[in-house]
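A single protein chain has been omitted from the complex, and every remaining protein chain is retained in its original position.
By written order: A and B. Residues from 1 in each chain.
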Amino acid sequence: MSKSYTYYPGCTSRSSSMHLEKSLRAIAPKLGMELNEIEDWNCCGTSVGHIAEGRLPNAALSARNLALAKDRGEDDVVTACAACFIHTHDANEQIREDEGFKADLNEALAEAGQAYDGSLLVRHVCEVMVKDVGVDAIKAQVTNPLTGLKVAGWTGCQTVRPFAATERGGMFDDFDDPKFMRDFIEACGAEAVEFANNTSCCGGSVAVISPQKSLQLMKTILDEAKEREADCVATPCPLCQQNLEMYQDLINKEFGTDFQIPVVFYSQLMAVAFGLNPLTDAALNQQMIPATKLVEMGTK
Amino acid sequence: MSNGKLSSRTILVVGGGIAGISATVEAAEAGYEVVLVESSPTLGGRVAQLNRYFPKLCQPTCGLEINYQRIKKNRAIKVYTMTSVGKVEGETGNFTVSLNTRPRFVKANCTACGDCAGAAESEIDNPFNYGMDKTKAAYLPHAMAFPLRYVIDPSVIGSPEAEKIKASCTVDAVDLEDKEGSFEIGVGAIIWATGWQPYGAEKITQYGYGEVADVINNVEMERLAAMNGPTAGRIVRPSDGKEAKRVAFIQCAGSRDEKHLPYCSRICCLGSLKHAAYLREQYADAEIDIYYIDIRAHDKLEGFYQKLKNDPQVNFIKSKPGSIVRGESGDPTVKGENTITREIYANSYDLVVLATGMEPSARGEGSSVNLQRDEYGFVVPCVFEPDGMIAAGVASGPLDVSMSVQSATAAALRAIQAIAQGEGK
Partner (left out) sequence: MTAHLPETKRKYDLTFARWVSRNVHGGDKLNMCMQCGVCSGSCPLGEQMDYGPRRLFMMIRAGMKDEVMKSDTIWNCVACYRSEVRCPRGVPVTHILDSLSVVAVREGYAEAKNAETTRFAKAFWWSAKKFGLTDERLVTALYYFSGGIGEGIRKGMANQKIALRMIGKKRMHVGMPRKIKRRGELKKILAKAVEIENRNDAAAGEEVKS
């Protein structure tokens, strides 16, 4: 039986994390998730929008998306991007809690003949997978268990913080030592190596803006992945995936290391484990550092 | 048991820790019948599990033994161990209480010779030592147990081992047919002295309890230091038995924290100071760091704090650490900001002790019982009119032993007043 959700893909789904989008779209039907895209959605503002124009205009971006989501009815709004999730969820909660803020935003929305009352719930797709789908249902879809693949589950920060252990955030995992990545990896039949850096930060947008400040943070994560002999790192977060993959060359140059560790999304692991095409469905052809072992597991 | 007029002069005390014991003897010595029920196999509560206790750093025996004597001497006291409260009905002056008992499988004629333990092969986690070691499935809770009577763990019942245990008893005290039971009593007032349990340190995920080796909590530290503890009093690390000489104490671990226990437990600062004293006695070269927000050594114990403060091997670091992780050497490493120097530190230790607070035990206990509790789960005593539901000891708030005893004495008086009120009706 499948359940219908309103889906908010976010900007990176069209560019830097297209492989998350593709693989998620590939596995969603198997997990009974019907993802209906918000019509004409816009950018969420990410972690910098408010600095440019202030809090209200930034929240207006989310308000428009939510108003459009509401046109689809009361289905929960689901997104796979950590930044999209916290900014949209946060804006939604503030609309619910702060009458003045809600009134201001509605005044702005009225310019386009729109309105939003705060009635929707904004959720992260991982929370949906844990709570609505369930790890057992994920396991049930596995036809090609990733036996022998060692994966470092790296949750990063914003997927779980600051909302995972709040009521409206779904109470689905811990802030400091979340378990769901491990559960996903094991459900796919792979081995989840111990990973103390589970929620270590890659530097986020500071890493994009001034990489030098965050190279050490990323190196610590890579160091542990290597020490644990992981074949790849798996993450739910687009920014984490991009930073850790993109900066490995720079890190190697800076610290004299020789990291070549593939960084994939949990959804790519699932796609391969579900027996889908590793290149087109799991979109592993879009890795900058090829996840060779995982690709081979899929083509056998 | 009958519900005659006399029974309304009986006082029920729930919980046989230091508070419940004190309330029992005080009320009984004032001429009232007292029924004391305790859910575990022995009286003594958490105090029995301390190594020594402030202010005078006495052995727990000195507080408990004298009270056991008073209980034994007084015929107005009835003690039921392995018993807890089911339902309470009625009103002040006239309650009907149903009590539920668990089987002990050992009768009163047990001489505590220990033959049954000798015959037992299975081992269980030793509750007295918070599971830090094992005990036989036929066991004496501890050397100071009251009653001094063995217990057989239900896990072996029905096995050939149980028969072997029974056969080993020369006085025929083992009763494998012992069953759960329940009975009713009538009482005029009830003193709740159900005490506390250590706050679950594993819930403070960033402090790594249960994940990072050699991070323990403060009640485990008491057991490590105790002669009758899992290491016979040697303070060593659980992972490899290495002497714990560089030790960190993390104050307010989970306390004064909106996400955990929002209140101050009052005794954890002194607890850690006491633990520092244990370490300094045991190892001349011990180096101790105490991480604190502010030290709350209340009134008469300020002197104890000052003494340790002057000890150059005991450092006080004003900082609530951010996290505890496994360091490169495998040692637990404490990370945070020193708020005086603003230095960001990462310090490694042999052992890290989380000073966790006291949480009212059995928060859910007596859901059938209409007990007034405050926002933290402590039982609120009714102050303005005599009420038959009275709290004593840590059940009423985070108290040390002497304050618990004081509150127990006050509770005994309140119970007597409530009975007088009930009789006047």
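Basically, a contact is a pair of C-beta atoms (placed from the backbone, for glycine too) under 8 Å apart; a residue touches a chain by one contact, two chains touch by 3 or more.
This structure is a prediction, so every number in the text was calculated from the model and none was measured.
For the chain left out of this panel, the touching residue among A:E34, A:E74 or A:E107 is A:E107. Within the set A:G118, A:G153, A:G204 or A:G298, the residue that contacts the chain not displayed is A:G204. Interface note for the absent chain: among B:G20, B:G208 or B:P321, the touching residue is B:P321. Within the full complex, the residue among A:W41, A:F172 or A:F259 touching the omitted chain is A:W41. If you put the missing chain back, the residues of subunit A touching it would be 11-12, 14-19, 40-43, 45-57, 59-61, 63-64, 86, 104-105, 107-112, 114, 157-158, 161-162, 165, 175-176, 199-201, 203-210, 213-214, 217, 246, 249, 285-288.
Contact between subunit B and the unshown chain involves residues 206, 252, 256-260, 293, 318-323, 335-339, 342, 344.
Just so it is clear, only the chains that are shown with their structure count from here on.
Spacing of subunit A relative to subunit B, judged by their CA centroids, is 45 angstrom.
Residues 174-177, 196 of subunit A touch subunit B in their complex. Interface residues of subunit B, counted against subunit A in their complex, comprise 205-206, 211, 323, 325-326.
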